[in-house]
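Handing you this structure, nothing more for now.
Only a single protein chain was left out; the remaining protein chains are all shown in position.
Labels run A, B and C following the written order; every chain starts at residue 1.
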Amino acid sequence: MTYDVLFDLGLAGVLIAIAAGAIFARGSFVSLVLFMVYGLLLAIVWVRLSAVDVALTETAIGGGVTGMLLLGAASRLRATKGSAAKAGFPARLAAGALCILVSIALGIVVYALPEVPPTLAPIAKENLASSGLGNPVAGVLFVYRALDTLLEKVVLLLALVGVWSLAQDQAWGGMPGLRVYAKPNSILVFLAQVLPPVGITVGIYMFWAGANRPGGAFQGGTVLAAMWLLVMMARLREVPAIDTLWVRQLLVVGPAIFLLIGLLGFVFADSFLAYPPDHAKPLIVIAEAALTLSIGVTLALLVAGPPERLRQ
Amino acid sequence: MKFAIDIVTVVMVSSGVVFFMAGTVGLLRFPDTLTRLHALTKVDNLGLGLIVFGLLPQAQGLLGALKLLSIWVLVQLSGAIVSQLIAQATQRSGRQT
Amino acid sequence: MTSFLFAAAIFVLVMEALGLVRILRGPADADRILSVQLIGSGGVAVLLLLSAATQTPAIMDVALMLALLATFVSVAFLRDVRPSDEPTNT
Partner (left out) sequence: MNSATMFGYCGAMLVGLGLFGLVTNPEILRKILAFNVLGSGVFLLFGVIARRGAAAGLGADPVPQALVITGIVVAFSATAMAVALLVRFNKETGEITMSSDAPSDSGRPEERR
């Protein structure tokens, strides 16, 4: 057995152990910490599967922002203790058996995957040249499945509208109730002053590199969101009220520009979301730049939650 | 030449890994939060540092080497600050077991 | 060389797995965050080793991202460390 196979085996083992820990742990704080670490190791698994783009997304979302989201909820709910009794032993046993069966069925599917795997890689590679991009995943996202990508951004916006709609009537238009540090903390303020310039550079680099190498608007946007949240947690900046004009503008600018470029496809190319052959790459980069900003703002506000207090 | 460079890598990375081990053992065996924090800083500074320096000769071009170094500097910086925050949190709670 | 780098990555991975014990045992929330820090640094090291072992420079970007986000997450966690003396069960 060579070392790389041994590494993969160990990685898979640790991953499953962490997942089991996160599911079975008694305290929710432990469970959340384990979930965060789980996201981190999952990113390494994606690297091992040669999917660096996915690894970047998983690090940013699974390890970072999702964890922060759940953490925010957990600290709000800390005051209340659960009242419902756990399911009885027979019910748990039955559920366990069912889940083992599901796992075995999926395992059989994996085992029975065709000997010669079907693949779209050659076609994707062939058509990549026409987009002017160098990253095949970005090519698929912005050319072959452009409609998906557009709708995915719309889903993000819709989720934000849904989250906001949970506000109480009197708080509508106010400021989200992101939990911030209780009192100003000089060390944290220092971190919140030093890290964002680095993070913003990395975010822009991710988006820019995304055209030719792994990366892209989403990964870049997530870093921007994380940096903004850091600044807000350190209380260097207030959380903006949700009816602020610039917030609304930043939220829609990405999808709007992408949609506009898509509509121009009717005029200058042959269909919706088609790019004129010579200008494909600049158009995609413009759309991605706007999307990076919008994604950053949307993600940060999703984490911040529904508005809770009115502006003074 | 290639051989000499590889030797450097092997020695540096091995010593970095040893610091990782020391840090982990400290994290598990030391009696309270602050001493565990002390053990952890060795991992951030020396463990990762030695691994980064060991990998420098293997880096592809100047840009790759610069990126390696900047990752280490970033971990240094944020590790130091987060350590401070952890220590503060420990003092605040007044419970160091 | 590749084998050596993979072996080093395995070793760091084992250390991370041992670090998990501290998450489970605690006892304070701060101890658990220490463990997250260890696993974050370990993850960066593993990714850098993998990047060198497989000659894939793009993996370094994942390590960079991880370094940034791990800090962010630790700060978010420390926000919620309770100043009270209520012990946390594992």
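Just so we're on the same page, a residue touches a chain if its C-beta (ideal position, glycine included) is under 8 Å from a C-beta of that chain, and two chains touch if they have at least 3 such contacts.
Here the structure is a predicted model, which means the values were calculated and not measured.
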item: Left-out chain, listing which of the shown chains it touches; value: A
item: Hidden partner chain, touching residue among A:Ala95, A:Ala129 or A:Leu260; value: A:Ala95
item: Absent-chain interface as seen on chain A, which is shown; value: 4-5, 8-9, 12, 15-16, 19-20, 22-24, 28, 31-32, 35, 38, 42, 45-46, 48-51, 53-54, 57-58, 61-62, 65-66, 69-70, 72-74, 76-77, 80-87, 91-92, 95-96, 98-100, 102-104, 106-107, 109-111, 113, 117-122, 124-126, 136-137, 139-141, 144-145, 148-149, 152, 155-156, 158-160, 162-163, 166, 216, 218, 299, 302-303, 305-306
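The criterion applied here is as follows: only the chains that are shown with their structure count from here on.
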item: Of B-C and A-B, pair with higher C-beta contact tally; value: B-C
item: Chain centre separation in whole Å, for chain C relative to chain A (CA means); value: 20
item: Separation of chain A from chain B, taking each centre as the mean of its C-alpha atoms, in whole Å; value: 28
item: Residues within chain A bordering two or more other chains; value: 188, 191, 195, 198
item: Chain B, residues touching no fewer than two other chains; value: 74, 78, 81-82, 85
item: Sites on chain B touched by chain A in the complex; value: 74, 77-78, 81-82, 84-85, 88
item: Of chain A, residues touching chain C in the complex; value: 2-4, 6-7, 10-11, 14, 17-18, 21, 25-27, 29-30, 33-34, 36-37, 40-41, 43-44, 47-48, 52, 55-56, 59-60, 63-64, 67-68, 71, 74-75, 78, 179-181, 188, 191, 195, 198-199, 202, 206, 209, 213-215, 219, 223, 226-227, 229-230, 233
item: Chain C to chain A touching residues, read off their complex; value: 2-3, 6-7, 9-10, 13-14, 16-17, 20, 23-24, 26, 29, 32-33, 35-36, 39-40, 43, 46-47, 50, 53, 56, 58-59, 61-62, 64-66, 68-73, 75-77, 79-80, 82, 88-90
